[in-house]
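Take a look at this one; I'll ask things after.
All protein chains but one are shown at their positions in the complex.
Coming up: subunit A.
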Amino acid sequence: MSQLSVDHLLGIKYLTPEDIQLIHKTADQFKEVINRPIKKVPSLRDITIANLFFENSTRTKLSFELAEKRLSADVINFSAAQSSVKKGETLIDTVNNILAMKVDIVVMRHPNPGAGVFLSKHVNARIVNAGDGAHEHPTQALLDSYSIREKLGSLDGKKVVIVGDILHSRVALSNIYCLKKLGAEVMVCGPATLIPRHIQDLGVKVELNLKKALEWCDVANMLRVQNERMDISYFPSVREYVQQYGVTREILDSLDKEIVIMHPGPINRGVEITSEVADSSQAIILNQVENGVAIRMAVLYLIASKIQHNDQ
């Protein structure tokens, strides 16, 4: 297979395992490109991409922007904080105004789940979801699974535990879909208040004890505690969360194996993981960041390849 089965990247839910493997294989080639002395290729020189960020983001926005520039696309950026959204303009009007400037691909982050799906049905551009509320963050899951594949050779049969705030996490949901599609076993671990009901229906195990979860897994993906999404208190105190769900050197040393530590960032050092763990050789956090650019280049390349030249 040499092309995606979808026209937009709205979520991992809509991708086939072959789509994910194609994105990973294409990212292999882009990883080689971004390690060259000159890191730019001219593939998307006639494509214009709008990055619409209705919610704050630093690393995802930077990563997408770098990926777009390394593919030689023209890039425009939009941030809701300084826009007419504040004046009451609707999402479709905002996007249609931008598309009137002949934009081919929209990369959108939005606080509302399903915003990307909604947009894809109403505007004439390819949509790449850069995170929609607590729903999905597909490129993060693609880069996470790519990083595990790079470290362990494959995903098939590997045991991955996702630790922390599963309830508010779009990273967790996309990761579960992606890892399951690639043949990995998935467990979620965290305070009972932050584990969604019926999550087992997605085919994942649930464990409330961090030590047991770490003993089971090959890879631990530590999620950030999302204080900004918690309108009520889900655990008594940060101190108690750290004691029960923070990964320390001592816990890792107590295991009779070495596991891979991941974190989508930004890290609350001393909360989800200690600095000692974050900076250790077991952690592949910076590899995830590097792979993020290659994965986003692959996604944009494959989505753009479905825009026929004559369509423009």
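We adopt the following convention: a residue touches a chain if its C-beta (ideal position, glycine included) is under 8 Å from a C-beta of that chain, and two chains touch if they have at least 3 such contacts; residues count from 1.
Following the convention adopted for this analysis, contacts and distances are computed from a predicted model.
*Asks:* Would you kindly match the missing chain to its UniProt protein name, picking from "PyrR protein", "Cytochrome c", "GltA2" or "OB-fold domain-containing protein"?
*Replies:* Answer from the UniProt record of the missing subunit chain: "PyrR protein".
*Asks:* For the chain that's not shown, point to the residue among A:43, A:174 or A:274 touching it.
*Replies:* A:43
*Asks:* Given the contact definition stated above, which residue among A:29, A:124, A:209 or A:254 touches the chain not shown here?
*Replies:* Hidden-chain contact among the options goes to A:29.
*Asks:* Which residue among A:237, A:281 or A:308 touches the omitted chain?
*Replies:* Per the contact definition at the top, the residue touching the missing chain is A:308.
*Asks:* Identify the residues of subunit A touching the omitted chain, counting contacts across the whole complex.
*Replies:* Spelled out for subunit A, the touching residues are 2-3, 26, 28-29, 32-33, 36-43, 71, 301-302, 304-309.
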